[in-house]
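A single protein chain has been omitted from the complex, and every remaining protein chain is retained in its original position.
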Amino acid sequence: MLRGIHPLLGPDLLHALKTMGHGDDIVISDANFPSGSMGPPVIRADGVSATGMAEAILTHMPLDTFVPETAWRMEVVGDPQAVPEVCAEFQQIVSKRAGDFRIVPVERFAFYAMARKAAYIVATSEFRLYGNLILKKGVVHPHEVEFGR
Amino acid sequence: MLRGIHPLLGPDLLHALKTMGHGDDIVISDANFPSGSMGPPVIRADGVSATGMAEAILTHMPLDTFVPETAWRMEVVGDPQAVPEVCAEFQQIVSKRAGDFRIVPVERFAFYAMARKAAYIVATSEFRLYGNLILKKGVVHPHEVEFGR
Amino acid sequence: MLRGIHPLLGPDLLHALKTMGHGDDIVISDANFPSGSMGPPVIRADGVSATGMAEAILTHMPLDTFVPETAWRMEVVGDPQAVPEVCAEFQQIVSKRAGDFRIVPVERFAFYAMARKAAYIVATSEFRLYGNLILKKGVVHPHEVEFGR
Amino acid sequence: MLRGIHPLLGPDLLHALKTMGHGDDIVISDANFPSGSMGPPVIRADGVSATGMAEAILTHMPLDTFVPETAWRMEVVGDPQAVPEVCAEFQQIVSKRAGDFRIVPVERFAFYAMARKAAYIVATSEFRLYGNLILKKGVVHPHEVEFGR
Amino acid sequence: MLRGIHPLLGPDLLHALKTMGHGDDIVISDANFPSGSMGPPVIRADGVSATGMAEAILTHMPLDTFVPETAWRMEVVGDPQAVPEVCAEFQQIVSKRAGDFRIVPVERFAFYAMARKAAYIVATSEFRLYGNLILKKGVVHPHEVEFGR
Amino acid sequence: MLRGIHPLLGPDLLHALKTMGHGDDIVISDANFPSGSMGPPVIRADGVSATGMAEAILTHMPLDTFVPETAWRMEVVGDPQAVPEVCAEFQQIVSKRAGDFRIVPVERFAFYAMARKAAYIVATSEFRLYGNLILKKGVVHPHEVEFGR
Amino acid sequence: MLRGIHPLLGPDLLHALKTMGHGDDIVISDANFPSGSMGPPVIRADGVSATGMAEAILTHMPLDTFVPETAWRMEVVGDPQAVPEVCAEFQQIVSKRAGDFRIVPVERFAFYAMARKAAYIVATSEFRLYGNLILKKGVVHPHEVEFGR
Amino acid sequence: MLRGIHPLLGPDLLHALKTMGHGDDIVISDANFPSGSMGPPVIRADGVSATGMAEAILTHMPLDTFVPETAWRMEVVGDPQAVPEVCAEFQQIVSKRAGDFRIVPVERFAFYAMARKAAYIVATSEFRLYGNLILKKGVVHPHEVEFGR
Amino acid sequence: MLRGIHPLLGPDLLHALKTMGHGDDIVISDANFPSGSMGPPVIRADGVSATGMAEAILTHMPLDTFVPETAWRMEVVGDPQAVPEVCAEFQQIVSKRAGDFRIVPVERFAFYAMARKAAYIVATSEFRLYGNLILKKGVVHPHEVEFGR
Partner (left out) sequence: MLRGIHPLLGPDLLHALKTMGHGDDIVISDANFPSGSMGPPVIRADGVSATGMAEAILTHMPLDTFVPETAWRMEVVGDPQAVPEVCAEFQQIVSKRAGDFRIVPVERFAFYAMARKAAYIVATSEFRLYGNLILKKGVVHPHEVEFGR
């Protein structure tokens, strides 16, 4: 355990987040997502919820302000207007931690196509269906650096 | 770059610090220290000073309160009473970041013996001789965890 | 996710449990335990509590009935009679899942010595101090095999 | 051996099944199938029959209900209407373990093309010709999770 | 599948047997044996019985005639005179395939000590307790080589 | 050395042959063949002739009866009608060990193209030019399995 | 530490520079650059500024004189005429260390495309935005070799 | 050191040459050649001249007589008719060691394209510019084998 | 194939011989020798006789003249005075290729102890029992170097 670093972030995930840069995507996937066959390196987070993981990552990672869309969720198959509970919670976490960003719903196979280009996938045990989220890393500005060099 | 995490800590060092636990030692070595032949895994920090690295690590890692000694430096060969400038700065950083701990001077080859048992060695480019420090990780108490689970 | 298998058990932990046999020990460690420097392979379970992990493992792994002691916890340093809340919960889980076994308290450094000989260490994010448990795998008897061959 | 987990599933296969998600395919191949040159990672199951393996996998893995076809076998070369004994047994196992799904026959080289895109291949010692089966993993719904978190 | 080679022998086991020489030991272990923590490389044979594996190995591997003992089984704990059914079958297989050799019973922990020095361990799914066997490889004499060079 | 297995087959080659299936090709190459730059994994057999190797492989591997051509050799450059001595010997070995199959001559660069798609290449020390052979693995039928399961 | 070699260059970076040749590109990236997802091997330089790194590399590496452009920086998004402070410093360092070369500004995504073809990426902790530089290695002429052979 | 084998050939280069066959190319590159970014495996020969290396390789490797061109050098950029001293020496070595072959000059980027398809690159410390050579391996005929089998 | 290098020496063996120095031992083992469990790296030579291999190695490797014994064979168990045919051939080869050295017979388990300290083991298919030989590498003197530098 380390002071000032969110405890849900294990060694591999901290390593991954530190290597990500402006414009890189990270997928937070639920327990049914085919993480292993997507291509990007997978960091397992068995026993962790997708919403908890979203909160942990957004504690340290800003979202991208250079582009119109910076967060995405998967549309419900056959009911594209639905907003599952877990997705509503995703939006609350993004709004609270990252700012005024709207999570954009994406059709299932288009979501897969985006996931294949992500830098990393974090595979959670989120039980609720459609508990998948893609986040694009933004820029940390010089004035945000809290510790001197 | 990540928010709230000291920027001197690279991916490998973050990974290492996260895997360390109560009682594990980490060596911050200067540019002349024989890091590679000690045995523990070495994380290079070329271009970083030992004092900057000490400050970065102590930002997130507590020292051990279960034992009488928790930080050590190398004695000057032939002048065991000397306190080189870099060591005085180490003491200031420990006092500021970690609390009321005294860095204990240790004879050169005894210091090597301690280094051989450390969990990790961080090899800096500290130019000043005797810029070596060993820190023992302490416990993070439940009330110190800043983020909910 | 798989049917009939406890969801806290990720791929690496399932792999590990399947390779363990009669008399092998597994350590469930808390967030301050020095898992990485003990020696046995470490399986990270960041974000999972030690009690949840104990329940998950004991769902599928029996304890050893060939020996007088089969489960151990770490004594509180300086207060060997204390039974921390997390340890009381360990005892409830063992009694419920594994049967009439008593968890034996062991002095801190003797506990480390036992951990160094374990088959695996599962490193949880258990915040509560002394949230460490060692379990010795028992025998699965032929009549307990639920599925035909 | 573990309680409640089918004994035919070895460490590598448990690991593989746990990493698979919704829509991922797994091939159960017979003793003559060119498993090694297909591309996906191969898990050997020498000495195990394809029907036993199908039963073991379907004990823990649901089939996909989002698509019209979710299980496939190889057509007999030169006799596409034939239903070999081993294939009839496959259908019985699927019906018993997974539900009302029909195994779809596929021409030999089309079957190879599907196998090249699978997540994993399990290479059994099934002696009987045409003892090959592809299964597509379905979704585990929250109410199916048997153990609390 | 290959002609003239016992089908229970997978690629890794064939490789192992071919590298073994005069005096090397191989352990055939049951489903409860702690194969992974013994030290020698482990070849998994999930779904295969120990008796079937013994028959497969002895089809191609002679036993050692240079020493008084060349095959060992584990004594029943607390009942050293007992001969479990699986051990009686081991003796039948050895007599049939290898010749007039007696399988020597060995106390549990002495058996573990022998296993730690073996060249390989084959981990079967033998359900029956005490289904463990150690075999010492003998010499193949020039006149036994069936194929010309 | 193992009983009943051709002694020219080393551990790596036995492993390779066991993983090959119906329709997979294996190249037996002479001492001048550019084995290493073809792509498939190469198994060295320095000191072994190509004809000896062909005999060893065909002792255990059947040829494919599902296709019109199942064995190929390289045509002599500039003299496509020539049948070098080593190729005549190849034909004798195929006829004796595998049955009534004709080895088909193939132009040099077309032979290279076929070799690039093979499962394995066995690189012998055959001195004689044009001592290269490609063999396609066939099916082992259930009645050909010599040992019970 | 070594005499006559710039101390900012760690073991991995020295190794990389020594393997580079005429026409190879190296990227010096700032703390927000997505180094890890570009493709080329990444050498971390956490705690080092991009300008310091540029000076260190140009101490030992000449720029290419065979082509019209040999150094590039990223244009400010939305303000292509701007010359950020860090870029002005890059130009001073290039002029001082390498000679009369102009650093060419390149649009953000075109810069990414160039980075994907580089031989190496050095990931610094440069805080200032747009602190990214690509340098093309030139030829060391025989008369520049300082040490005899 | 070995008797009868040219001492400039180290373990990795001997290994490489032994795996090469008829038609494979090897690049001998000078100290400025971008060996590492070409693709083929690189064998370092720091401190060795390209001419010395050419002589060492041609001591044991014949050139290809099946094709009109079997050796190539890089044309001087801007002066395609020039024959640098090092290239003249290459021609002398080829003529002396390999026979009546002409080294063909190739434009710089076409030379790079050929190098990308080579089996190996030997990276020497040749100081002189344009000290690069590609050699195509020929056939060793049976009568050239000096040692009996 | 290479000119002037014995064709029985494959890439791995050439690599090994080149890395050996004065006083290093190499074991040439027969088909029954337990090469894999001795410890030193094993180079397989399936299909090659031990006598052929001895001749190949001694073509390029001198024996040690600094010590009284430089070659050893295994004594026949139970008949220490016997000189098997294969051992007599070993002596002829040593005398012809290396000079006036006597191969010293060593008791079986003492031979194993020597083999455990060797630099490499070459595992041949020598069928004849006791076809094992240990050779100690000697010095190549400057005047023996055949090729200039």
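Read from first to last, the chains carry the letters A, B, C, D, E, F, G, H and I; within each, the first residue is number 1.
In the analysis below, contacts are C-beta pairs under 8 Å (C-beta built on N, C-alpha and C of every residue); 3 or more make two chains touch, one makes a residue touch a chain.
Since the structure is predicted, the reported quantities are computational estimates derived from the model, not experimental observations.
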Residue of I:Asp24, I:Glu55 or I:Glu126 touching the missing chain in the full complex: I:Asp24
Hidden partner interface residues of chain H, rising order: 1, 7-13, 31-32, 44-48, 52-53, 56, 125, 127
Residues in chain G touching the chain absent from view: 1-12, 14-19, 52, 55-56, 59-62, 140, 144-147, 149
Chain I residues that touch the omitted chain in the full complex: 19-24, 66, 119, 137, 139-142, 145, 149
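Simple rule for what comes next: only the chains that are shown with their structure count from here on.
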Interchain centroid distance [CA atoms averaged], chain A/chain F, Å: 52
Set of chain I residues in contact with two or more other chains: 1, 7-12, 31-32, 47, 52, 56, 125, 127
